[in-house]
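Please read the structure below before turning to the comments.
Every protein chain but one is kept in place in this view of the complex.
Letters A and B name the chains as they come in the text, with residue numbers starting at 1 for each one.
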Amino acid sequence: MNPRLAVNAVVLAVLALVPVYAARTGDPFLMTLFTRVVILALAALSLNLIMGFGGMVSFGHAAYLGIGGYAVGILAKEGIGSGFVQWPVAIGASALYALAIGALSLRTRGVYFIMITLAFAQMIYYVAIGLDRYGGDDGLTINQRSRFGGLLNLDNKVVFYYLCLALLLTGIYLVWRLVNSRFGLVIRGARSNERRMRAIGFPTFRYKLVCFVIAGAMCGLAGALLANHTNFISPAMMHWTRSGDLMIMAVLGGMQAMFGPLIGAMTFLLLEEQLSRITQYPNLVIGPLLLFVAIYVNGGIDGLLGGGRRG
Amino acid sequence: MVYFIEQFLNGIQLGMLLFLLAAGLTLIFGIMDIVNLAHGSLYMIGAYFAASFAEWTDSFVLGAILAVIATFAVGIVLEIVAIRRLYARSHLDHVLGTFGLLLFFNELVRLVWGPAGMTLSLPSEMLHAVEILPGLFYPVYRLVIIGATLTVAGLLYGLVMGTRLGMLIRAGASNREMVGALGVNIKLLYTLIFGLGAALAGFAGLMQAPILTVQIGMGENILIAAFVVVTIGGIGSIRGAFVAALLVGLVDTVGRAFVPDLLHVYLTTSASASLGRALSSMMIYLVMALVLIVRPEGLFPATSK
Partner (left out) sequence: MRMTTIVPTTVLALIAGLAVAQAQQQTVKIGFISTFSGPPAAIGNDMKNAFELGLDHHGRKLGGLPVEVIYEDDQIKPEVGVQKTQKLIESDHVDFVVGYIWSNVLLASLKPLVDSKTMTVVTNAGASQLAGEQCSPYVFSTSWNNDQTPASLGLYMNQKGVKTAFLLGPNYAAGKDMLAGVQSTFTGQIVGQELTRWPDQIDFSAELSKAREAKPDAIFAFYPGGIGAQFVTQYVQAGLKGQIPLYTAFIIDDLSLPRLKDLAVGIASAQEWVGDLPNAANQKFVADYRAKYNAMPSFYGAQTYDAVALIDTAVTAVKGDLSNKEGMRKEMEKAEFTSVRGGFKFGNNHIPIQNFYLDEAVKNADGSYALRTAATIVKDDQDKFHDKCPMK
């Protein structure tokens, strides 16, 4: 059997069964950990859409986690606890921000693009620090998770977990459809050789911008989920090292694979967790590991499993 | 007015420190095309070395000299062991790999020096303020920083403009492939440049240490500012780094000092305070965004593409 398919299937099975296992062993921490894995996998997936397939290396993607999270937190504090309002605002605000900074950033290339996306993320980070009413640097506790009027009780850990998992799988499916559509072909073509695409007649800037906005919106949803998960928002959600974490997850898993970001997120977060139990100095292992992957590995874990470089 | 001059001097001081970091970064960027997130770690290590050496030798100056040499050595080793293997890879791989190095160094420092941080004390001669203008007291040590960093900047300028190595550096920033094709030992050049960048970063770190504490992760905030400087100044250009560093240092310091007060004219105290804080922190990024929109390659790009 195709090893990649086998691994993907096992991963899905494990994720589906986590709540069952956690209930049996009476270990709520497992649920907390895996919910975090699933949410960050969604964020990494959105980054991979523009980075892996679009070739746009954004170093400011954590900004959308923050925008989505703060949308939920701010509305909750102001008395609007309904998820039907909070989540669309989270997605919409992220999309708007992506539109604004995408329009400016996509005019630049290469390392300048990396820098300017970083700069825009830093800007919103400092805005959050300045929001005294919403905790500023101290952050803000969210006392009540998003309410969905009796349809879903997010306070129930199991319900929340399966909701996040469902959203992740929907996201993967969406990305798969997008990448393999005509739109996706243009994006991937632009990554390969933008001049040629433009010569053929495609307004690549517009396509890239749309892609950028979709990625931002998806990550904004992940941010709303994260805020609910931790019941806490703080500017730290948007710190540039968080953006770095997302990039690591995408690259580690394999940027050309649909399940890459999920596998990357799982590997990275579980590795971090396990190493912290064994040693006081987990980064003595993780650091060199990242370096190793950067130097020698092509295509991440997916590549190791035999995934080819597509497009 | 006195307050303004004081802030202006603080801005110059910050700018000079940024220049030391940015100079190394821009060379590494421009010549070796490497995005080096571990540069802040070299800044941190320079400070830690200085704190330890100063303790052992009981002398700030001796500790500083030894620390610069040690950081230079670390830079050389780092280039040989890790960095040179990244040249052939993509920018994303650079970000990933050097981020890994950043994490590694933070942890290594925690292992070797412990989590609590260190202090670097100044000799007592530097511990007071001098009245440089009537009514204007400025700490002696900050004047020392400005003086020392200007001297180093001058030496760097002399190196880059007046020596053969400097000529190779400028040529490499301008056209990397040609320099290699002309038979220069590129490998050695790259190693030396990285070591030089490391030494500059370490020097900046130890100079800053008596004002801020020496702690794990201390390089991360200033690293971002250094990247902003390099981007504004133009990749590969030391002159650009100098101008941009002063600009960024002044904008950041003067911004933090005066923006809240400026806003206070129009807004209530609490609103102007929080908005002012946010705005002044954002200023250097706004400047960078502006520069990139008007001149996408920075102010003085070394390479003409």
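Criterion: a residue touches a chain if its C-beta (ideal position, glycine included) is under 8 Å from a C-beta of that chain, and two chains touch if they have at least 3 such contacts.
The shown structure was predicted, so the numbers you read here are calculated from the model rather than taken from an experiment.
Contact with the chain not shown here comes from a single listed residue; of A:Ala6, A:Val20 or A:Ile200, that residue is A:Ala6. Within the complete assembly, A:Met266 is the residue of A:Met247, A:Met266 or A:Ile286 that touches the hidden chain.
Listed here are the chain B residues that touch the chain not shown: 2-3, 6-7, 10, 110, 115-117, 119, 127-129, 137, 139, 141-142, 211-213, 215-216, 221, 253, 256-257, 273, 277.
Contact residues of chain A toward the unshown chain are 3, 6-7, 10-11, 14, 21, 25, 27-30, 32-33, 136-139, 141, 143, 230-232, 234, 236-237, 263, 266-267, 270-271, 273-274, 277, 301, 304-306.
By our rule, only the chains that are shown with their structure count from here on.
Annotation: 31 Å between the Cα-based centres of chain A and chain B. For chain A in complex with chain B, the touching residues are 51, 57, 59, 104, 107-112, 114-116, 118-120, 122-123, 126-127, 129-132, 136, 240-241, 244, 247-248, 251, 281-284, 286-291, 293-295.
Within the complex formed with chain A, the residues of chain B that make contact are 29, 35, 37, 82, 85-86, 89, 91-97, 99-108, 110-111, 220, 224, 227-228, 231, 235, 270, 273-275, 277-279, 281-282, 285-286, 288-289, 292-293, 296-297.
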